[in-house]
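Every protein chain but one is kept in place in this view of the complex.
To keep things simple, chains are lettered A and B as they appear, and every chain counts its residues starting from 1.
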Amino acid sequence: MSAPEVRTLEATPVGPYRLPTPAENTKLGIWVWLASDCALFAALIATYVSMHGHVGHAPTPQQLFDLPLTATATFVLLLSSLTMGLGLEAAQHGEHQRLMRWLVVTMILGLAFVGLQAVEFTTYVHRGLTPDASNFGASFFTLVGFHGLHVTFGVAWLLSIFIFVVRKGPLGPRDLWRLEAASLYWYFVDVVWVVIFTVVYLLGKVS
Amino acid sequence: MAAAAERIGGLARGEDRSASAVWSWLTTVDHKRIGILYLFSSMIFFLFGGLEAFLMRLQLMRPDAHVVSFALFNQLFTMHGLTMIFLAVMPMSVGFINYMVPLLIGARDVAFPRLNALSFWLFLAGGLVLNSSWLLGGAPNAGWYNYAPINTGAVVHGVSLNPGSDTLGIDFYVIGLQLAGIGTLLSGINFVVTIINMRAPGMTPMRLPLFVWASLITSLIIVFAFPPFTINLVLLMIDRMFGTGFFDPARGGNALLWQQLFWVFGHPEVYILIMPAFGMISEVIPTFSRKPLFGYSSMVFALVVIAFMSFMVWSHHMFTVGMGPVVNSIFAATSMAIAVPTGVKIFNWLATMWGGRIRFTTSMLYAVAFIVCFVIGGMSGVMLAVPPADYQFNDSYFLVAHIHYVLIGGALMALFAAAYYWLPKITGRLLNERLGRWNFWLVFIGFNVTFFPMHFLGLMGMPRRVATYPANLGLGFWNTVSTVGVFILTAGIVVFLYNLKRSAQHGELAGPDPWDGRTLEWSLPSPVPEYNFAEIPLVRDRDPLFAEKVHGNGRLVPAQIAEAHAAEEHASAHPAGIHVPNPTILPFVVAVALTVTAFAAIFRVWPLAILGLLAAFFAIFRLMYDHDPGHYVQPEEGAR
Partner (left out) sequence: MGIGGPQLHTGPEPRPAGRAVGTTRVHLLVAILLAALTIVAFVSVGGHLLPVGWLIPLLLVLAAAQVCMQLLYYMRLKWDRRIFALLFGGGVALAVLIVLAVHAMLSL
């Protein structure tokens, strides 16, 4: 091997260094996590799609699904995304009171969604669709219930931010990323619901 | 365990061994110490898995043997597979990733140090829950891929498909792997963010050491491949605990759903095992050939393509379930296509050695053995990818030979290469080369004597996972040879353990740069100080340290630090020293709470399960909101 040619290493090709902020790291982390959550829901939806035909002696999707109820739940969640966004915007402008108001409204809407789901589930169970009655039931309760758990966790997350603000004072620019991270998750749960109400409820009613 | 890890780590770092030492290991958030914890615990699990294999080979040495009962044999092969894949090879790679990636990219820690600790404790909790099944009523017994419906305890025509699954063994599988899986997923997320965000200035994507590229790709595969498996486990859990019938054909379920979701995960999983190995070999070979890696860009490209393809081939595990010629042909084609980027890597490694001034250290011997064994495993893989032939090979010892050539000949050889290469950086002392040679030749010969005959056994028709075989089939000879090989292999492992112990006490001091290395970690003292880099380096070449040796003055140039943030966030310019995060017990608490939940779920104590879950969430929220002021460490004089 011949001697390597001597060359000048570049002096300073890049600007001054700083550590990435918690906001930069956390947001990237949240996006990676949400990407992986997509695969999680995909596996559940694949299960539902391949199982929903096995109704056995239990009621069928067409008999059970109540579109007005689902539409109400959908609008509740949709509205909660809007209030989340308004809350985030208030925080960005440093309007503390408005943030807290929107946070409370968002949490109430989230709980209302979970409540509606509880009502829906109990109705179905009373009408004979238990998780072990048919594989439609099993996969339906698993998929939709899993999404409901996501919403519940989202409410807990928002509540934790609420408590944080109550204890430590208004969200400063240095802590804004906490709310941003939670909001990304909250929107994502709504995105998943769009897929679920289309694939499960609307297509279930159609076919 | 932590106490034992402390022995190695304490020796490595020269710390005091007071009672608080255990506490310091439980609360550490230093990526290097977490890496040591991973390496140590995966080594223990590896010995467990090895013991299980040893017992199986004793049973199979002679026909009609009764060394272990048939029921125990089922548990042995299940736990052997699970342990080696989930608790030994994967976390061993994660251990090296943990320790080395921040050093290789010029960072002081990972993006989320406390999440990193949580990942480790969850992995350990999962491993312990899984292994506790031995003492609590029997281990899982349906194979590592745990096919439905034998995993559900289903009864067909009054006969249980798997009498053993009436016990809790499979519940330990379901719960233990979920716990460990969450830990792995979190560490995948952590390393994606670390590698994308935390690189030192000048460390552009096409200057990343190949091990870092491999770690990034591995982490991405983890992030995308684990969810389908998690869902599979959740569905099985609901089946077993709440009486649904997802996988029970008698009730309208579909046993193939398990297979599909399992292999959607399962095939990428084998790439999770082998990708870090590719990365390790790509660091070892250039260093000991004294040449830059040949075809760097094509190596990166090949890694990306292999990762992408790994999600396109899963049904080649299911050729014989009757998906028809169209599906089988598609998946045969995609499976064979993976051989192309893999071949690119093999030729690049060979071309790196070509014309180099090769030093055959133990590490390099293992790297070369890796290439040889992995090519053999790859060839038998392409043979298995031919569906008509697969109808013959499927579920025979041919497959056992293939997977062990890829996972021992591939992944484990690379891990040994990495151990001889990087442990001096971790412990500060070189491993003994003389013992290393004994270790290498015993392992290499033992491995080939054990597993090469399995190709013949498979072609002679011996099915895998049988507890014994009759004498008149003529399978006895090669089985005996194979078991003799296991004795040689075991001797090799024992020599390695002795080498570890001896070198930790009397080994030659490594110094910062024992191999005349190319990459950033060799600019640091061995063992590496808590803050890694006293000054964040400026990366000016793909082989940063080597370039400075050849074209500069042999020392890395410090990067320019942004003034506005130097004081607050990046305290290199801080008079008090370098900012490092404080230790915390909370990740350990989360893992303990989830372990309680795990056992409560296995034994169906639901209130306790919910209590554990709430405690875990409470601790997680504490982790999220407790402000960590960190503390300052004064860098040592002359440390770079």
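To be clear about the criterion, a contact is a pair of C-beta atoms (placed from the backbone, for glycine too) under 8 Å apart; a residue touches a chain by one contact, two chains touch by 3 or more.
Note that the structure is predicted; figures quoted are calculated from it, not measured.
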The chain left out of view makes contact with A, B
Touch assignment to the omitted chain, from B:N197, B:T230, B:S363 or B:S482, lands on B:N197
Consider the whole complex, including the chain that is not shown, and state which of A:L82, A:V104, A:V125 or A:L159 touches that chain. A:L82
Just to verify: which one of B:T184, B:T230, B:S315 or B:T597 makes contact with the chain not shown? B:S315
Contacts of chain B with the missing chain: which residues? 192, 196-197, 199-205, 220, 223-224, 228, 254, 256-257, 260-261, 264, 311, 315, 323-324, 327, 562, 564-565
Provide the residue numbers of chain A that touch the chain removed from this figure. 14-21, 23-24, 27-28, 31-32, 34-39, 41-43, 45-46, 49-50, 67, 70-71, 74-75, 78-79, 81-82, 85-86, 88-89, 91-93, 173-174, 176-177, 179-180, 184, 187-188, 190-191, 194-195, 198-199, 202-203, 205-207
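Assume only the chains that are shown with their structure count from here on.
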For chain A versus chain B, what separation do you get between their C-alpha means, in angstrom? 31
Can you name the residues of chain B that touch chain A in the complex? 111-112, 185, 188-190, 192-193, 196-198, 200-202, 223-228, 230-232, 234-235, 238, 242-246, 251-254, 257, 260-261, 264, 290-291, 355-357, 536, 538, 540-541, 547-548, 550-552, 559-566, 569-570, 617, 621, 624-625
Complex contacts: residues of chain A adjacent to chain B: 1, 4, 6-10, 12-21, 24-25, 28-29, 32-33, 35-37, 39-40, 42-44, 46-47, 50-51, 54, 56, 131-132, 134-135, 137-139, 142, 146, 156, 160, 164, 178
